[in-house]
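For this depiction, one protein chain was excluded, whereas all remaining protein chains were kept in their positions.
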Amino acid sequence: MTRRLRMIVLALGGAGLAALFVAACFGMPGFGGDRHPYGDRAVHASLARRTANTISSVNFDQRAFDTLGEMSILFTSVLGTVVLLRQTRDEKRGRPQPQEVALPVRRYALVVLPVALVSGLYVIAHGQLSPGGGFQGGVVAATALHLLYLGADYRALERIRPIGVFEVGDALSASAYLVTGLAGVLAGTAFLANTLLPYGTFNTLSSGGTVPLLNAAIGMEVACAIVILLARFLDQAVEIEEDNGKR
Amino acid sequence: MTVLPYLVAVWIFLTGCYGLATSRNLIHAVGCLAVCQSATYVLLLAVGYRAGATAPVYSDIKPGSRPVVDPVVQALTLTDIVVGATVTALLLSLVMQISKRHGTVDPDELRELRG
Amino acid sequence: MNHLLPLLVAAPLLGAGLLIACGRRLPRVAAESFGCAVSAGTAALAIWLCLNSSPPLTEWVGAWTPRNGTSVGIVLVGDGPGLGMSALASLLTLASLAYSWHYFDEPPRRHAGSYPALMLLFQGGMCGFAITGDLFNAFVFFELMSAAAYALTGYRVEEAKAVQGALAFGVINSLGAYAMLMGIALLYARTGELALTHIGRGLDTHGGPDALTLAAFVLVLTGLLVKAAAVPFHFWLPDAHAVAPTPVCMLLSGVMVEFGVYGVWRVYGTVFSGPGGIPAADLERALTVLGILTGAVGALMCWYQRHVKRLLACSTIAHVGLFLVGVGSLLPEADDGVALYLLGHAGVKAALFACTGLLLDRFGSVDEHALHGRGRPLRGVAVMFVLGGLALAGMPPFGISLGKAVTEEALGGPLTVVYVLVSAVTGGAVLRVAARVFYGLGPQPRVGSACETTGAGEEPETRHRLSRIPDTMRAVPALLLAGSLAVGVVPGFARIVARSVNEAGSGGALTSAHWTAAGVLLGLVSTALALALAALAVTRPELLGARPWTLPLRRLQSGHIGDYVAWVLLGTTLLGALALPGILTG
Amino acid sequence: MDDPLIVVVLLLVAAAATAAVAVRDPVRQALVLAVLGVCLALLFTVTQAPDVGLSQLAVGSAVTPLLIMLSVRKVRRRQQDGKEKER
């Protein structure tokens, strides 16, 4: 297909879709409207279960089945990336070379690393209270580890990152989420229903029933997933090279 | 004002599609796909907004003291952002393999699958 | 029993999690057996639930049962079609895991479990999509099955074609999914609900359809039709199906694409069929036009392929067109027919892919011309391939034929001609391949044109080229064909399918599905036509060879992601234009 | 009530998104995507979605740029190797 034809098709399709969209926008309830039936119900349900952060309650309690699906997508993409970026038969591994880093940068990285790690854990732990949760905190914690790559070099990172452990951790935390859900079935209520845990006092770390548990499982899974993902990409960019290559 | 956020979402989506269709570099194309995805976040959050309300997070305010926005769309968006990044990574890893096997990441030069 | 519904999703996902957690230690055989066992267990559960699905099961995940008619949870609906689709998906996953049993190329080092785990995740995604009654949840599982499918399609990373096809698949399907999410956001803005039935009710209380309803309809359907590979959203499919590993092709063509059609049926039936939705005439117009277009383009593309997997992929497109025509008619009888057709098609298409995989592993090629006459030693495979071709053409008493007959009877008129022609062309193409490859009939074809994908130079998927075919690989297609036959001949099966489909879809209007004389006759006509086409193509290749007027059509299939994206946008516009009249007048 | 603020941030997001598409070089696009991430986080904050903003900041500020830059590095290294071989 020539570029010209593609542009014509694109212009036609884009114009049609734009017209449809814009017409739809003018049929929408105005921005900032007051009618949110589902949202209002969700707030009530969250407060009834003593979860201060309504969004966490929606994520890990009311619509926990969605989060199960999202978590599985995450798990699948990471597994897919591991499979797709495997070392093929015509590739070999080179040793990464040490990297010179200016002193202030190195010091900064080493100081910020623990701070970032703690912030990540803080964001996970307070997921059911203040803004945050497993998804956000997990990413922050995983990013923190990679300060070692940025502030030192790849070898330093490899030393503290046994990738196998992270892979097992990823799979185990995904399984933990499922097992927490299955406990509800075994107890005779329903999948992902809270049967055992008390709801605790409003606005404390242990409130919300299964929410903190599922939140922690997600936090661990996300952290492991991002570490594995970046490890595969770093392997490709730094270590793996073609066998017949010059270097 | 009442439709501006929706129109911005539509604009972002269509721009992303345009970039995807005319891209000359597959890494750039995957970036454009991420732009398309951010359009969905903007639209969802615009739908859930309530004028003069605040976030439904009760760690620092008393329940019922202020009107709150819709938490459901926020929950939908939040997970999608992290998951979207990993799907982007999956596509990027395919792009890397394409660069290895085809020696190029220009879609115009990929001529293996036709007819 | 209701509580067991989520297990259809949880079991495969948990299986995958455990496989990865232990996969580093597990020997390959153990990992694969575990995968098969989990998949089989889920299939058994799905079938058992399916047998008990009258009246339909509903389950609120997390025990968020509605109070005063509203709930904040997610509802799962275990009705006949949903559980039937999850049973079909589980059985096909089991079949492809059994097919790849031990033979498949070495897994990555220390990741013995990754291939079965991906298959299980794929299965979990499909089951979740089948049984969910919540629109956003459907989107999530839709994405889950897509993500697993991208990874599986690109699994053979050393093949240049595989990674390119997988990327096109990934980009186009992701774009479709984002369009669907935009549509979901529009529906949420209008109704403030996410459960399918509540959205439908919300639209109805708002009044007649308007631009927003239309846009939401078009966007949600775009996502589903991209998955279903309706023209002009179909371009990714031949690229992806031609390059994916054979067991994955069995799943992609056999059931994943059909999930798009199922999604259209479900979403229209529960969300848009009320007075506030899209008028029936509009849906009928849109789906019939797209369906006929899809059938025609698919059949033509199928006929002119020489890459056998690509040929089968194009035939899937053609048959999806027929499904869409049937679903678009909105007649309860046609729904029954399509359900039977879909079941029969899944078995036959998977069996044909399995046979093609055997050719690839034995001869290192899937090119019709290069394989001319080389398949003679594979007698059993030849018989299965011919049977598959005949079944695809609509020969009674296969399930495809029964489904087609029931649908044709419901549709009547000119649409029957479309059904017969498309079946005849796709079946004829498969029979042509069988005649050339397995029986060496006709002259050796000359080299084709420059702008086509040949099937030569493909790597076998096994560790080495097979010198003899393992029994599992032979048994799987045989069983699949037998299953497809059973759909047509087991007495009472068609009635059960019809009852459960009607119970879920058409408000209890019970119809019956059975063989009729006219149906058998039409089946025989299309089979005869297919045989004639194949015979003509083999004996007089130039008569039915490439025509200049087909060249532009084939050039459109350019392998360029930008082109495909442009077509997706044009497709949404087309869909909007086709559904517009009723909105304007209503 | 908070209209001007939301309008300003929306326009920033629209501008950054347009730029992310218009900039064709993947390295420069990665830079724009990082800024787009910040703009989106601001938008999520002003639409009272701090959780979503955190998610966007966590992903958009470091992880996505790192993924893209590593891909670019791999692709470039390959092309350089290819050119050296041709010589």
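Structural remarks
Just so it is clear, A, B, C and D label the chains in written order, and each chain counts residues from 1 on its own.
We adopt the following convention: a residue touches a chain if its C-beta (ideal position, glycine included) is under 8 Å from a C-beta of that chain, and two chains touch if they have at least 3 such contacts.
Throughout what follows, contacts and distances are computed from a predicted model.
One chain of the complex is hidden; its UniProt record names it "Sodium:proton antiporter", one of "Peptide/nickel transport system substrate-binding protein", "Urea ABC transporter permease subunit UrtC", "Sodium:proton antiporter" or "Membrane bound protein complex subunit mbxM".
Though it is not drawn, the left-out chain touches A, B, D in the full complex. Only one of the listed residues, A:I8, A:A48 or A:V105, touches the absent chain: A:V105. For chain B, the residues in touch with the chain missing from this view are 54-55, 57, 59-61. Mapped onto chain D, the interface with the missing chain covers residues 1-2, 4-5, 8-9, 12, 15-16, 19, 22-23, 27-28, 30-32, 34-35, 38-39, 41-42, 45-46, 48, 50, 53-54, 57-58, 61-62, 65-66, 69-70, 72-73, 77.
Taking the whole complex into account, chain A touches the unshown chain at residues 96-102, 104-105, 108-109, 112, 115-116, 119, 123, 130-132, 136, 140, 143, 146-147, 149-151, 153-155, 238.
Everything that follows uses one rule, which is that only the chains that are shown with their structure count from here on.
Comparing the chain pairs A-B and B-C, the larger number of C-beta pairs in contact belongs to A-B. Between the Cα centres of chain C and chain D there is a gap of 36 Å. The centroid of the Cα atoms in chain B and the matching centroid in chain C are 28 Å apart. In chain C, the residues that reach two or more other chains under the touch definition are 136, 143, 147, 150-151, 154, 157-158, 163, 186, 188-189, 194, 555, 558, 560, 562-563, 565-566, 569. Residues of chain D found to touch two or more other chains are 50-51, 55, 58-59, 63, 67, 71, 74, 78. Within the complex formed with chain C, the residues of chain A that make contact are 1, 6-7, 9-10, 12-17, 20-21, 23-24, 26-29, 35-39, 41-42, 45, 58, 61-66, 68-70, 72-73, 75-77, 79-90, 164, 167-168, 170-172, 174-175, 178-179, 181-182, 184-185, 188-194. Residues of chain A that touch chain D in their complex: 53, 55-56, 123, 131-133, 135-137, 139-140, 142-143, 146, 226, 229-230, 233-234, 236-237, 241-242, 245-247. Of all residues in chain A, those touching chain B in their complex are 6-7, 10, 14, 17-18, 21-22, 25-26, 28, 30-34, 36, 38-39, 42-43, 46-47, 52-55, 57-59, 63, 66-67, 70, 73-74, 77-78, 80-81, 84-85, 126, 129-131, 133, 135-136, 138-139, 202-203, 222, 225-226, 229, 232-233, 236, 242.
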